[in-house]
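Coming up: subunit A.
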Amino acid sequence: MPRRKTGAAIPEMFRTLIEKPGTQVYPYEKVNLPQRFRGKLDIDPAKCTGCQVCAMVCPASVITMVDFGTRKVGDRVLPVKRPVFELATCIFCGECVDNCAFNALEMTKQFELATPHKEDLVMKKALAR
Partner candidate 1 sequence: MSEVLLQQLKKHAENVNGKFTALRKGEVALEIDQGKVKGFISSLVNDLRVSHLSTMTGLDLGQNIGIIYHFSRDKDMIDVKTFVPKTQPNAVSIVDIIPGAILYEMEIHDMFGANFEGNPWMDRKLLLPDTWPADLPPPLLKNSKPADIRKRLHLEAESK
Partner candidate 2 sequence: MSVEPTQPKVREESAGLMKYSAENLVPFGPIHPALKEPEYFKLILEGERIVQVIPRIGYVHRGLEKAAETRPWVQNMYMFERTCGICSFVHSLCYGQAVEGLTIYEVPRRAKFIRLIIAEMERIHSHLLWVGLMGHWAGFETLFMWVWRDREIVLDLVEAISGNRVHKSMNAFVGVRRDMPEGMEDRIVERMKFLVDRARYYKEIIDTEETMLERTEKVGKLSQETAEKLCAVGPMARYVGLQKDVRLNDPYAAYDEVPFDIIIRNEADVHALLQLRLDELVASANMISYAVQHLPEGPIRVKIPPIIPAGEHATHCEAPRGEIFYYVKSGGGRTPERVKVRTPTLANLPVALEILKGQTIADVPIVLTAIDPCFGCMDRMSFLDTETNRQWTWSGEELRQYGINHYFPERAKK
């Protein structure tokens, strides 16, 4: 049994007093994000083919497919769909990115998504022509 004493932490306290504090002064200082950080979703509209896999795997129902004109394959006219992302419900799991066969999706390092308008978090980038 070690010796009991009052104030066992005092030496370490004085050591900490002169050390650099552990706090990161976040909004005033930038934070270091690791390579694999999963932030806001982003899409490369040029690569997206509208295959709907991302919408099927998404656990949080972030992605809805909307009509985006038609295309011709041989004689047939097929509807084309593009994803719309409702980022307010995104849980940042990255399942859609993993499943995208065309590498159209990626997770950026942007994480400051707070906004007073919910509409700001609806990403319609893939609909731009």
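Regarding candidate selection, all candidates are chains of the complex that A comes from, given by their letters.
The definition used in the following text is that a contact is a pair of C-beta atoms (placed from the backbone, for glycine too) under 8 Å apart; a residue touches a chain by one contact, two chains touch by 3 or more; residues count from 1.
These numbers come from a predicted model, not from an experiment.
Chemist: Once the contact definition is applied, which of 1 or 2 turns out to touch subunit A in the complex?
Modeler: 2
Chemist: Can you list the residues on subunit A that touch candidate 2 in the complex?
Modeler: 1-9, 12-13, 16, 22, 34-38, 57-61, 88-89, 91-95, 98, 107, 118
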